[in-house]
Each structure stands twice: as structure tokens, then as C-alpha cells.
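Right, I'll just put the structure down here and ask away after.
Note that this complex is displayed minus one protein chain, with the remaining chains in position.
Now for chain A:
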Amino acid sequence: MSALELIDIRKRYGTVETLKGIDLSLASGEFLVLLGSSGCGKSTLLNIIAGLAEATEGDVRIGDRSVTGVHPKDRDIAMVFQSYALYPNMSVARNIGFGLEMRKVPAAERAEAVQKTAKILQIENLLERKPSELSGGQRQRVAIGRALVRDPQIFLFDEPLSNLDAKLRMEMRTELKRLHLMLGTTIVYVTHDQIEAMTLATRIAVMRDGQIEQLATPDEIYNRPATRYVASFVGSPPMNMLEATVADGIAHIDGSLSSLALPDDIKEKAGQARDVVIGIRPESLSLAATGDMAFGIDAMVEVVELTGPELVVTSTIGNQRLTASLPPKSKVTAGTAQRFAIDAGALHIFDKATGKRL
């Protein structure tokens, strides 16, 4: 039995279709991240799961029952909002216990549950305060506590960390991971932050234009992206995308004299002659000596930036860009020609017309 099942979910506003048939099945204890840029439909999908919006077509099943048309309160879900959505007039304790209060849980039992949750989240000393007296991180903990205390079948998170500063965001990310490991809850989590997705998820659904572009584990999303879109969305700096034409197993980089002899497995898939996009992750590139016969490519170095842990080198091949993430002490000079070795196993080839992986 799956904890959550989405069957052909569609959502239309007038003639605009924002969700174009989403199918998804989530096992109990999974941490699914819906990842995508703004407007891809990920929050709409979350709201449909929560019951805060109705799907135009399709069915949502939680546990073993259909919840289409069921009020949010009767879906056995809890939700954490981007804005925290704490009740400003209530104390932290009452905020956390409000869901139980509404479900007529006796006061003593309620207080005990609130205490227990506060302990897990380390906010026991804040229980009497009002939300306005809390910092952003503390508010986020309270919002999570409000969801946790109810022990629902599914937790829904709508970009919960995007209002926090970078340092706090990292701390809370670790905290969420810890909570998930500790409690084994089933989570659906919406974000546009690929780092959050990669670090938290057991599976990621990359969404685009109301459809799931790829649904896979973080490892697979990163190392075997199904489409050019997924490949360029995940990873920082983003994957290099070199447009090329394949002829007899050789990829000629468009707008340059450079070419790449494709590895055998890819050569077969690419066929005789076609337009492709070659994806190379910046960290799959390394420096090679000029004339080095190792698998690689020549480029003209334009900009060298030291970020601290790495040296980001931006070069050009004809009119196309190539970015490499190198060890910080690498010797590269802007304005010179440089040969980069490529980890052959890390080459991604996409069909230029369809964007699909070959």
C-alpha cells in the first residue's frame, strides 16, 4: 500500500492548464521533493494534495482511500507553510496544540503532546511566547512542531526554508533530515532550491510546465538526468551544454573547430548524423597539458574566479561557453588557451530537438 498516490492529476484555470496529468506513487516513509522553478505547478500540486485546491481531473489517494472532495482537516495531513502561518495572537504552546484542540483532544493529553514535540524541536523554553517574539528559525520550528504534534500520515512542506537566511537554512535543512530519519515520516516537500532537493529527498520529482520531467533518486537525477532541462536545473555551477553535430562517431562542437570522439556506448545511440547537446558537469573537467592525448577539449580561458573551495574557470569554445570547477590551487591564466580533460564516464548526450537523453 502506498502512502500517497496521485492519479492523472490535472488542473485548469479557464483555458490555461497548469497541471497536465501527474501520476505519482509514494511509499510510506519516503521524502519526496517536488523541484521546479516558479510557475511549474509544484505548489498547486501540493495544495491539491492538502485539499486547499481541487484538481480539475484525477484522483488523490492517501493511505488506501480516495480523498478527492474531502476537507483538508479530514485528510490526515499536516502542512508547513513558507510564511510559517503561525497564529499571531496565540502562544507557541497553543499554536502547536491548536490542531489537537480543534480535534477535541483533552487538555492534559494535549499539553503532554505539545511538551513532547517541543522537546524534539528543542523549543521547550519558548512555549509561553507569542510568535512575534521569536526569530525566523524559531518560528519555523514552531511551524514544524504544529505539524509534528498531530502525527499525520503525510507531512506537506511548502518551501519552508526560503524565508530564512543562508546559514539558518543550512541548519534547518540538517534538522529536517534528522527529523525524517528519526521519525520515519512520509513527506512531500516543495522547493525551487536544488541543494535542498538533493540533500533531503529520497526521491525528487523535477517539474516543468505542469508535468513531471523526471522522477528519480537524487543520485540518478544528478548523474543520469533524463532531459536537458533536468540536467541544467540541478547542479551548481550548472552543467555545460555544448551544441554539436555528430558524424561517424565524432561530435563537432558548433561554431568551433573542436571535436570530441564519442565513447563507444554513446556513439551507438547517437547514430550516424544528428544534432545533439553534449552535457558536461563543471566538476567533470580537469586541467590537461597542451597536446595531452587524453579525452578532452581545447578552450580559451576568459574568467577565473576563486570561490574559496573551488576555482571556477569560464572559457569559450567558438561562441559557446564552458565552465570548469577546479581545485582552488589550479594554475590557470585568463586569456590563454587551455586543454581540459573530460571524465568520459560523465558525458551526457541529449537530442537537440527533443531535449531527451540519448
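We take it that a contact is a pair of C-beta atoms (placed from the backbone, for glycine too) under 8 Å apart; a residue touches a chain by one contact, two chains touch by 3 or more; residues count from 1.
By definition in this document, contacts and distances are computed from a predicted model.
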Discussion item. Since a chain is absent, check the UniProt entry for it and pick the matching name: "Heme exporter protein C", "Oxidoreductase", "Response regulator transcription factor" or "Multiple sugar transport system permease protein".
Written reply: "Multiple sugar transport system permease protein"
Fill in: Options A:Asn89, A:Gln122 or A:Thr217, residue touching the unrepresented chain
A:Asn89
Worksheet, complete the sentence: From A:Leu26, A:Cys40, A:Met79 or A:Val92, the answer for touching the chain not displayed is A:Met79
Item to complete: Could you tell which one of A:Met102, A:Ala261 or A:Leu306 touches the chain left off the display?
Response: A:Met102
Worksheet entry | Of A:Lys11, A:Lys42, A:Arg146 or A:Arg169, the residue in touch with the unshown chain | A:Arg146
Response to the item:
Touch rule applied to chain A and the missing chain gives residues 50-52, 71-73, 77-79, 81-90, 98-99, 102-103, 146
